[in-house]
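Every protein chain of the complex appears in place save one, which is left out.
Order of writing sets the labels: A and B. Residues in every chain begin at 1.
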Amino acid sequence: MSDFWAMGGYAWYVWGSYGVTTLVLVLEVIALRRRAREAKT
Amino acid sequence: MKPRHKRLAAIAFGLAALGIATALVLSAFEKNLVFFFTPTQVVANEAPQGRTFRIGGMVQTGSVKREGIEVRFVVTDTAKSIPVVYSGALPDLFREGKGVVAQGQLGADGVFRAREVLAKHDENYMPPEAAHAVEKAQKTLQLK
Partner (left out) sequence: MKWFWYASPQTFYPLAGRIARWSALGAAVLAVCGLYIGFFVAPTDAQQGEAYRIIFIHVPAAWMSMFIYVVMAVWSALCLALNTRLSGMMAAALAPTGALFTFIALWTGSLWGKPTWGTYWVWDARLTSELILLFLYLGFIALRASIDDPRRADRAAAVLAVVGVVNVPIIYYSVQWWNTLHQGASVSLTRAPSMAATMLTGMLVMALAFWLYAIAVSMVRVRCIIRERGE
């Protein structure tokens, strides 16, 4: 399992990519939900 | 912030973004569209003289020699080749027979002194076993 997280020594690059992508998409969904709630009132 | 100020700020931001974009386009078109010169172009004196530029090509098989911290190798485009000397860390994908882009200056002795070496890999993705098979097939082809 730790082999998997190490990504053959490329952990920072691979997880940095996937992590930021996930973060950005989650933030977009949160912001949009807030906007939808405000638009309804 | 007043709506009018907000609008002005937004216009200023928009103009700034557009200005930066235009500046980038112009500088890109001016010098970076020719991202690198091939050894053939360098031999034909098409590369800028006495200025920093990039050369690109393949690392000639069997040409890589390490002398302490210095690395010497030959960049070739199969027609012409340029010897390169470089001291520093090489990227993981720097390999003999693979693509390379080096930035630096051409010395009077015809040796390219690189300050930065980048690997230019190809667009093929395959598992190691397949790569070995391809390599083997190419070798048998050459033997014939």
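One rule holds for everything that comes next: a residue touches a chain if its C-beta (ideal position, glycine included) is under 8 Å from a C-beta of that chain, and two chains touch if they have at least 3 such contacts.
What you see is a predicted model; the values in this text were computed from it and never measured.
Q: If I'm reading the header right, one chain is hidden. Which shown chains does it touch across the whole complex?
A: A, B
Q: Footprint of the hidden chain on subunit A, which residues?
A: Spelled out for subunit A, the touching residues are 4, 7-10, 12-14, 16-18, 20-21, 24-25, 28-29, 32, 35-36, 39-40.
Q: By the contact definition given up top, give the residues of subunit B that touch the hidden chain.
A: Interface residues of subunit B facing the absent chain: 3, 7, 10-11, 13-14, 17-18, 20-21, 24-25, 27-28, 32-38, 56, 89-94, 98, 101, 116-128, 130-132.
One rule holds for everything that comes next: only the chains that are shown with their structure count from here on.
Q: Rounded to a whole Å, what is the gap between the Cα centroids of subunit A and subunit B?
A: Centre-to-centre distance between subunit A and subunit B: 32 Å.
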